[in-house]
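Here the complex is missing a single protein chain, while all its other protein chains stay put.
Note that the chains are named A, B, C and D in the order they appear, and that numbering of residues resets to 1 at the start of each chain.
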């Protein structure tokens, strides 16, 4: 959890607007892929050098430039210069520890969001920063390494009939954000499943590991929450504010996206409540168990300690011959059976007492 | 609790506006029932094919089309096309995991709410999604399988004297929502009864099962809350906003519905507080019990351990004959009675000590 | 606590605006008392039939009709028809489980509030619903059975010099609400006294009954809170909104009432905090006690168990004659005193150890 | 804490605007002191009868009338009549249990605030109500018995150079409130010191008394909070609202006072958090201690119980001569040393086990 801030201090003292990549290099080479399309045509290419992007800027068709890998700041700066991005925007793109936010300028809208995905190997939720910039005829996306989150959008772009090919860059940006938000549902599913699996465990087997799992689930919901709430603000602004670059026809879809975000938030909050309840349950289960252990101890101790005491009495070595008062029981004909009988009575009495207390 | 999100991931990657039913098929065939009425006449029929609905669209009388079962998306799409519903609306109807919400368009108002009902067999609260759409002369309702919640509305429609026959589709939609909200009171009753039954149990018998019951009541109130709060927003918007399709005469009833929702919310919040208090009570009761167990153990141990020690001393085998210092007590005339007397004194002392500590 | 909702389900399925009394009959016959007054004259009467009320409607003097008992819905409906009340208002009057609220119409203002009073016999707080309606020349009050809460207002009405006789029905309504709010202070006093009494008990005698008292005080504050907060909204609206029926000269008194309500809320919230703190205190006291019990047990066990072990050693029956290594101590001249001495040293050591640990 | 409401019920049933002193008489005679000043002159006098105040009302110079003692309601009423105060204002002045508030009328501003001071004798925070009224040329202050809180203001009034002599009654009122708020810092200091002293105690000596101290500190912060938050509202209104009697030149000082209040609130909230943290710390320390006690018990029991068992075996009286199988060990040459050896090994084993478990 502190990773995020650790990296940040590298930037201390730098002039604002100086882009500095603060993450770890996740891929070897920056990959730039371009999809240029309008209603009739679609062109897809992977470019070698950043210069190949520039001609698309002035084409009337819509161009989506997707940059994977942020460690070569120079390349990002070239793209920034070409599309006229503010230095602070470039700084935010490579500062992968940024809070989700939106900046609206005259020429473009700059959106930073976080994608969360569940890593089944390490059983942990990981997050990545995605920067989306859209102008009048282009969409730029920057991220470290996304996997296949954008693939469904790509395949929908291939179809000439879908709304995507006919709509503007604002709709493409919406579609990309929608793909990211859809991913949150997947993460919530994984967490939901873990929660369900744990629920029975908590009462049946309150192990220390259970506690640590609860704790890590708690931290995951805290982090999810931190990512999702600002996205809500962003989408709400996109819908409500008058932004020139966002067409009216797109707004109904953004409203739908907003509903999904609210759904995600609702579920995260519900999970938080459930995780909190589970921790209470865990603590109560521990207390219950301790109680049970205590009962067993008490039953054994209270049962045998008096009996042992009786046996101890008749193990004393008082000289029977010196006085008729010295342990005459030892010489009784039925002394031993009587002693055993007393023990049996005392023991049975104890057991009845515990039965009444409902400890047995 | 995670069921809801689990289903959702089926949708990942689909183009927005693609209706996909994410629930389980609850009935075999979709049932469509139509009630067409105005002040004078009333016509009720169950239709076989969806085409039979279409003519009603252009009739001046009010038509209520109730669709039970959502698994045949094609049928829903046909109705949607006929009544000019937006694809996103159709998507929300069959996405039975949606948060309660309202969308107002020029031609119709689209409302999604949740109905909760208590399942006495499984002792659990279940929920269902109901979509209500009303336009200028029709009301459409979609749900998976409701039971008899709408029956009171149907019977009131049969009476020619009631307000329902004279009022518009907005009033019918109100009446349906009112029926759903009335059902919340029933659910709250069941929870309230369980709470009352448990209250005495918690202190008297703090069993692990009690704890699990508390936990499940807690989860139920969390889920109820999640459903009810958005309904409040919906009803509030219906009342406050200027919606063309909602007549002024209906607003006073919507205001009344709003009061009921607030009452439901108030009760849910109160139950939340009471459930939380009950959990604290449970934990305290457990602690109390542990204390009691500890006391019994301590009394037995502290009473008999010293006595056993005394018995142990006179069970030692020091050679009495070798020295006058070696356990002369064993040869005393009143040795044994004296030893028993000392034990009695020590034991009585212990008991007095515990009496003073109020442990007895 | 669930009583309130239980009754509610009787209403399920009824058409809105159908008055249905959901409480228990608290008195045999509905009592209607009328006070008709202006600056000069005052007339007080108990009427037999509801018809006697009707003539007052058109008199210019101010008429206060107080209805005690709500179980005969027909009578309430007749009064409602006479004074032109909306059916939903009548429904709310007899639905004694309503949340405090205010409805303003052109002809009258309808206010529902709750009165709480402390029942010293059952040591519990009970509540009642009071409906107050005031128009241009009348005030109607409906309740189940109030006791003497309105008596001070009645006696002030008898005096010709007070403001009450000169002011309008809005001022009378204010005076009645003021009397109800004054009663809250009485209830808070009772709770405050109980809190003070308990405070010392909690630490000195953390008994299970204490816990249940805390729990019931908690529930009482939850219920009080639920009643008082909406009253605040009502009074705030009365003061701030432009309501034709509320004169400007009355507003300064309503502002004063608002201050009192805030005072009640403040105290309720403070009590909530104090009750919560008391519960923490109780749990800590229980823990403290357990600690003390544990210490006693540990001291006894740790003191005597080693001593008993030593006694056990010299109780062994190894054959002294077979070998000089076999328990030669038994034949020593000072064997026994030595053994006792060792025991004394070990015991004293233990005691010193416990002293150092501050357990003694 | 319930004292405040207890007194209140004396008022039940009284007509609003009836002043009734609800506190205890704190001084014998009401003292009235008058300071009349303008830029050039200053007159200070203690008056015998209330009539002596009246002439000052019409003087152009600023008059500050300070009334100490509220039990003679008649005197307060005379002053009220002279300065044209509303009856509700008089009621609030003597109702010493009022929540801090401000009422602005055309002729004067009426402010009620609470002063808290630390009583070192009883180690408790006490509070008093101060009413401040300022008009165009006068300031009235009413309280029960203040001590020397206003002394610094009095001495600053004596200096002809200070701003106080040149500014209006609004500035004097500000200066008095500032003196009261400065006193809050003193109280916070005392609490802060107690908190610091306790911090080490909590972990080192988690005694029941510590718990009660924490509880009383908690209650004090709750009460402080209750007093300070409304003062914030008052000062905020004084600064923001357009009040004719508050000059623009005074507003910058009121803004400064506002900053101080925020500082007080901030500190109170921080103390609340710290007290809450301390309680958690206390509970954890108790648990820790219990753990330690348990460990000592377990070590002793687990160490000596097996050893005692071994000793018990060789204390059995089986007849060695009847059979070679009957306790042949008793006749072994090294029987006793062997038995002791086994005990030593078992004991050492236990100790190593506990060492590994880090219990030693």
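In this text, a residue touches a chain if its C-beta (ideal position, glycine included) is under 8 Å from a C-beta of that chain, and two chains touch if they have at least 3 such contacts.
Quantities reported herein were computed from a predicted structural model and do not represent experimental measurements.
Among A:186, A:226, A:251 or A:322, only A:226 touches the chain that is left out of the view. Interface note for the absent chain: among D:15, D:33 or D:298, the touching residue is D:298. Taking the complete complex into account, A:215 is the one of A:25, A:59 or A:215 that touches the chain left out. Seen from chain A, the chain kept out of the figure touches residues 1-6, 8-9, 11-17, 86, 88, 91-92, 97-99, 101, 103, 208, 211-212, 215, 218-219, 222-223, 226, 279, 282-283, 286-287, 289-290, 293-294, 296-297, 300-301, 304-305, 307-308, 311-312, 314-317, 320, 327, 329-337, 339-340.
Seen from chain D, the chain kept out of the figure touches residues 151-152, 156, 162-164, 175, 178-179, 182-183, 185-186, 188-189, 191-193, 195-196, 203, 252-253, 255-256, 259, 262-263, 266-267, 270, 273-274, 277, 280-281, 283-285, 287-288, 290-291, 294-295, 297-298, 301-302, 305-306, 308-309, 312-313, 315-319, 322-323, 325-327, 357, 359.
In this text, only the chains that are shown with their structure count from here on.
When the partners of chain A are compared with those of chain D, no chain appears in both lists. Because chain A and chain B carry the same sequence, their contact can be compared by residue number, and under half of the numbers here are used by both. Chain D is reached from chain B by a rotation of 145°, derived from superposing Cα atoms (nearest 5). We define each chain's centre as the mean of its Cα atoms; on that basis chain A and chain C are separated by 41 Å. Residues of chain B found to touch two or more other chains are 283, 287, 290, 294, 297, 301, 305, 308, 312, 315-317, 327.
Chain contacts here run in a simple line, from one end chain through to the other with no loop closing. Chain pairs recorded as touching, per the definition above, are A-B, B-C, C-D.
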